[in-house]
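Of the protein chains in this complex, one is absent; all others appear in place.
Right after this comes subunit A.
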């Protein structure tokens, strides 16, 4: 049996966890600044930490891509634009434990030889922004940021930057354009940010949870971190359960835990109901069903079953939920958030929305399923960034696994489900 491993969430129940008093001195940052920067990168490589923002790219390797001795300014940018539907881990993390993030920023910036770092937080979370602003100010006052940190000669400026409402800015190059003061539209890669990122300088963009995990790796050692998780998906991560679950919430566990184990801890599916479908890592990851309850939630195992670990955003839906309605709403989201740069995504999500609307109302026909599949095929892999790809995940996976439910809609000329039964109060 897998057990929970609270590290980042360990202090969340302390009233002062978000203050420096509650968090404690930055011992890991102090230790790191006494090390050779390359040794810090090596430690993160050895730990096996992979990006916690969804893609799972090895964090240490990303840091290692930054060219050294190039005479250019380097930048660290923390992606705190958490907006993927279902994803709700970075927001409580920054609210309860912002100093883990700030300490991680110091260590990561030192490792990649950056003297300027940014935390780009989505704008719609005011109190989280206050907490991070306050943590940064406390760190400055203590001399953990600014000039000559810990007397090491190392200088670092850290800016908290608020976004202004755009899911697309969670895509790293769109985020960089936004941080430069432009519309947040993705760039064509290559060049990757490690070569030409912020202001065309070498830049690392890392997720909040990735960076916040770094102090524990430096403090406890790469082996300690690598001792948790699975062979290729090491360490711990925050698993976010939401939806028709008895006790939804944040569960910090080694990668490789299963939904069955997590549901056991969360009191199971809400009383009197059963699991119908779920996302392993947000709406951009193909949906799973009860058949996948025992899939280890690590990058490899989830991938082998045709989905993605993503952000470990486990949105759980019971048998009262109409899958067509769910897919329509996700599709409306992608159409709303498409930045408009690439034709397949801009036009494709628009048309998907139209066809799904009529399907949900029971006004469609069987050939519409071929149409939405065809549109999705023409988006997938044909846009600059992953937003377009993500939009196709609910389409492809739902048509494959719930074809009969789509058919039922136009057999009876409407939706066979009562939306009231899915609500929190509808079950009571």
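Here is the rule we use: contacts are C-beta pairs under 8 Å (C-beta built on N, C-alpha and C of every residue); 3 or more make two chains touch, one makes a residue touch a chain; residues count from 1.
The rule is simple: contacts and distances are computed from a predicted model.
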{"item": "Undisplayed chain, where the name is taken from the UniProt record, one of \"HTH-type transcriptional regulator YugG\", \"NADH-quinone oxidoreductase subunit NuoE\", \"Putative ABC transporter permease protein\" or \"Cation/acetate symporter ActP\"", "value": "\"NADH-quinone oxidoreductase subunit NuoE\""}
{"item": "Listed residues A:110, A:299 or A:317, member touching the removed chain", "value": "A:317"}
{"item": "Full-complex contact with the absent chain, from A:10, A:113 or A:408", "value": "A:10"}
{"item": "Residue of A:125, A:156 or A:295 touching the missing chain in the full complex", "value": "A:125"}
{"item": "Identified contact with the non-displayed chain, of A:241, A:259 or A:372", "value": "A:241"}
{"item": "For subunit A, residues in touch with the removed chain", "value": "3-7, 9-19, 22, 27-28, 73, 82-88, 90-92, 95-97, 116, 122-127, 129-131, 133-134, 137, 157, 159-167, 178-184, 199, 215-216, 219-221, 223-224, 227-228, 236, 238-244, 247-253, 265-266, 283, 313, 315, 317, 321, 325-326, 329-330, 333, 336-337, 339, 419-420, 422-426"}
